[in-house]
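Yeah, one chain of the complex is gone here, protein chain that is, but the others are all in their spots.
Every chain is named by a letter (A and B) in the order it is written, and numbering of its residues begins at 1.
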Amino acid sequence: MTRPPAHRPRVGSRTRLLAALLAAGLIAAACGSGSGNGGGGGGGGGGSTSGPTGVVNISDEYGSSWTCQFNPYNSSDVAFGFGPVYEELVYVDGLQSGKATPWLASAFAWSNGNKTLTFTIRSGVKWSDGVAFSAKDVLYSFDLLKKYPALDLNSDWSVLSSVTMKGTNEIVANFKTAAVPYFYYIADETPIVPEHIWSKIKNPVTYLDPHPVGTGAFLMTNCTGQNIQYTANPHYWQPGEPHIKTVNFPAYLSNTPANNDLKTGQDQWGSQFIPSIKSFYIDANPRYFHYYFIPVANVSIFPNLTNPLLAIPAVRQAISYAIDRKRVSQIGEYGYEPPANQTGIVTPTYASWYDSGLAGQYGNAYAYDPHKAVSTLEAAGFTKVNGVFQKNGKPLAFTIINNGGYSDWVAAVDVIKSDLAAVGIEVTPDNLSQTTWNTDVLEGHFELAYDAETGGPGPYYEMRQWLYSPNSAPIGQSASSNWERYRSSTVDQLIDQYAATTSTSVQHQVIDSLEKVMLSQVPVIPVTEEVDWYQYDTEHLAGWVTPGNVYAAPAQYTAPDWGVVLLHLRATS
Amino acid sequence: MRFVLRRLGFFVVTMWAAVSFNFFIPRLMPGNPVLAMEAQHPHLGPQAIHALTILLGGGGHQSLLGQYFQYWGHVLTFNFGISITTSFGTSVNSMVMHALPWTLGLVGVTTVLAFILGTFIGLVSAWRRGSLLDSALPPIFVITSSFPYFWIALLAIYFFSIRLGWLPSSGAYNFLNDTPGATWHYVGDVLQHALLPAVTILITSIGGWILTMRNNVITVLSEDYVRMARAKGLSPWKVMWGYAGKNAILPNLTGFAMSLGFVVSGAILVEYVFNYPGVGYMLLNAVNGLDYPLMQALFLLITVAVLLSVLAADIVTAILDPRTRELG
Partner (left out) sequence: MPTSQPVVLLDEALLDDDVASEPRRRPGRKLWSAVRQNRKATVGALLLLFFVVLAVFPSQIAPYSPTANSFAPSLAPSGAHWLGTTAQGQDIYSQLIWGARLSLIIAFAAGGLATVIAVIVGVSAAYLGGFTDGILSLVTDVLLVIPVFPLIIVIAAYLRSAGTTDMIIVLGALGWSYGARQLRVQVLSLRNRDFLEAARVRGERSLYIIMAEIMPTLTSLIVATFLGSAVYAVLTAAGLQFVGLGDPNAQSWGTMLYWAQNSEALGAGQPLWAIMPGVCVALLGAAFALLNYAFDEISNPALRPARTLGKRAVAKAAGQAEMSGNGTGPRRRQPATAGAAAGSAAGAAHAEGGHVPA
């Protein structure tokens, strides 16, 4: 089989979230101690005094019907509750380089050489069942993750040494070593749950949580296999929020009905991959239908560095030169995913980190140059025999494994194959089922693999996923990231250095060094930049994320950002 | 009686074959699906893993024979486990029960309609041999009955849904605006969503009925007793209904009961194109997501449905046609 009728060329989405949670990432500098006032992300000016109105329907195909489980510590269910129902301590906007907005914590501060993080917990917040929220709930949540590692999706406790309560409203988190980048995972990615409910649950790991009680702007009021309905929480702690009354989240088993519902206007907020989006979607209602795809990470070719031919840098360099990334982007991804570059820095999202001088030294970050590819191989002693380069009788012929269910990835790899064939490297695509491909990638059973890491609020996170050797594992064992099995103690040290600092200049230095590694050693070959799929309908709703105003990651499948988006939305008619 | 017993025996043998298929096929394939499942779903508890191992093999704890018997035990107690990907944690039985009514409704009704209409048209066409109807219909329907179902469905969607916007192109009802219940609104919504898929199945399947009936009637018409009836001076209408029709319909009737079984499997593609939440659609989604427990349960359900129809068909045949009883 293995060609699931290609449903959702799901570029990451849920697996993106999953992998993000599994990876031990670190955080971008939270700019030292920030202390803000209450009332974080409420958009839309003064709240309307007439109460929330309007409906927004979401179109995001998951390929399955709803199970109506909302346990935020379960990787399959977290995206449904975390955001609108469950909330975080501090909201970090990954697309604005980690801009922090205090949320359930009204203030936070680093101390003790960036090894201690103190949160001041907001007062006046209530759980949706009326019980008061307090620092005790925060303490309880972290203790829960410590007691049940299966719930610790972000591996918070791999860097925490203790979490204690100070006074009545302060939570002090102590780290084993300076772990500044971890702020993102501790503060933004850890949902807080109510102690008075969860302490009575016998086994939180299998707890289904069908009627979630949270502090968020919305209540989960109705759930069937086909639709989840959220309604505005009248006692939400941000005054005047939310502006929207009802949110519907229907379940779609395949892409076509999800896309059709966007096209007919029945759904207003899409997180869909839509082929030929202009003629399919925009043209149906050009005045009000919009889309905006924000690049967030790279889709890359992962060469298995234990393979003797692929261990030769010249081979990897040649591959990078030989691929016409523009064409891959055009043909495989309809142009939605911009071409990537060999530094691995996602542009324009993280353009401020891109070292153009360095890139210039390497053919403008390995811009498409088939002649260079050929000359690189020839310089390394390869000769062309019957149209394929070889050395010592070993031809450059590889298989590349791919997720057969992502039709856009299948098309992209097809273009890669023809590009590489043109320079004399033979590549055979192996389109596998999602599960098989995933296992093979994690366990290193491949020669070349086409996949994407999840990244984070800055280029550091993806680099760490690619290059940090503790993330990797021997062939045959499951590696959470660094699937190409790259090992370098120098690089490991650089990565640790970044983690320990809050100085932006040190951070930039480290990233530049990592870019140099990407350019000179080519351990991973980025091809296109993965985007957040996002469509929006402005006919009856305002407050959307727009190109000039990226206040949150706009895809439904990114938590807790989608809760922030819902807070900004308001009905205009 | 012997006849019925023989058929029941056949039923049992076929069920055994189907269940054994389900058991052996995953074990013959390369790879270890249980390991893949574990990697993909780290939250699967040990109980679920064990259930999967019984289903798919790969666990080294039990002998093959032991697993086989355990599998049979599960099947006979309707223990089909939980869905793994389509709706993690939901019992397969409940999911199947949700989907079954939609398929039975859509495809059952259409098949009955196709049978009635097709038989009638076939009868008339054969009666009026040489007429325009008769010379035009058979070639047309030979051609249409070799059309792929899903292609007709695509055409229907394109013309009636996308271009004209008359009818919806997917789903069984609009679940954002409707809740299931005995209201006219709901019923109307359901009918609206069912119209295109139903017409698709009707167009593609009616040809077979027409041709079969027509050919049966032609054969019967040349039988001696029909000639006798005509010679006796009976009115054409009476001959057609009383003699030709009744005898010609016999093979059609057995075919009809038989077709009820094909109802479930033949509409898989139609459901897929229309995203109609029936058994066929669920099977394809289960296959895409490699939801093995759901997949196997659906396959067994479909086989059982077909077998029951065959059994019913044979019993009906035995009742109506004394000749078959003697073959016992």
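We adopt the following convention: contacts are C-beta pairs under 8 Å (C-beta built on N, C-alpha and C of every residue); 3 or more make two chains touch, one makes a residue touch a chain.
Nothing here was measured: the structure is a model prediction, and the numbers come from that model.
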| item | value |
| --- | --- |
| Touch with the omitted chain, as defined above, among B:L8, B:L64, B:I116 or B:I162 | B:I162 |
| Identified contact with the non-displayed chain, of B:W102, B:Y149 or B:F175 | B:Y149 |
| Touching residues on chain B - with respect to the absent chain | 10, 13-14, 17-18, 21-22, 25-26, 28-31, 33, 114, 129-130, 134-135, 138-139, 142-151, 154-155, 157-158, 162, 204-209, 211-212, 215-216, 218-219, 222, 224, 250-252, 254-259, 261-262, 264-269, 272, 283-284, 287-288, 290, 292, 295-296, 298-299, 302-303, 306-307, 310, 313-314, 317, 321, 323-324, 327 |
| Where the unshown chain meets chain A, residue by residue | 1-6, 9, 255-256, 259-260, 263, 274-276, 279-280, 283, 330-332, 334, 404, 407, 410-411, 414-415, 418, 429-433, 436 |
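Heads up, the rule we're going with is that only the chains that are shown with their structure count from here on.
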| item | value |
| --- | --- |
| Centroid distance [mean C-alpha coordinates] between chain B and chain A, Å | 43 |
| Residues of chain B defined as touching chain A within the complex | 31, 33, 35-37, 39-43, 45, 85-90, 95, 98, 169-171, 175-176, 272, 275, 277, 281, 284-285, 287-290 |
| Chain A residues touching chain B - in the complex, by the definition given at the top | 1, 4-5, 7, 57, 63-67, 69, 74-76, 150, 205-206, 208, 224-227, 248, 250, 253-254, 256-257, 260, 266, 405, 433-436, 438-439, 442, 478 |
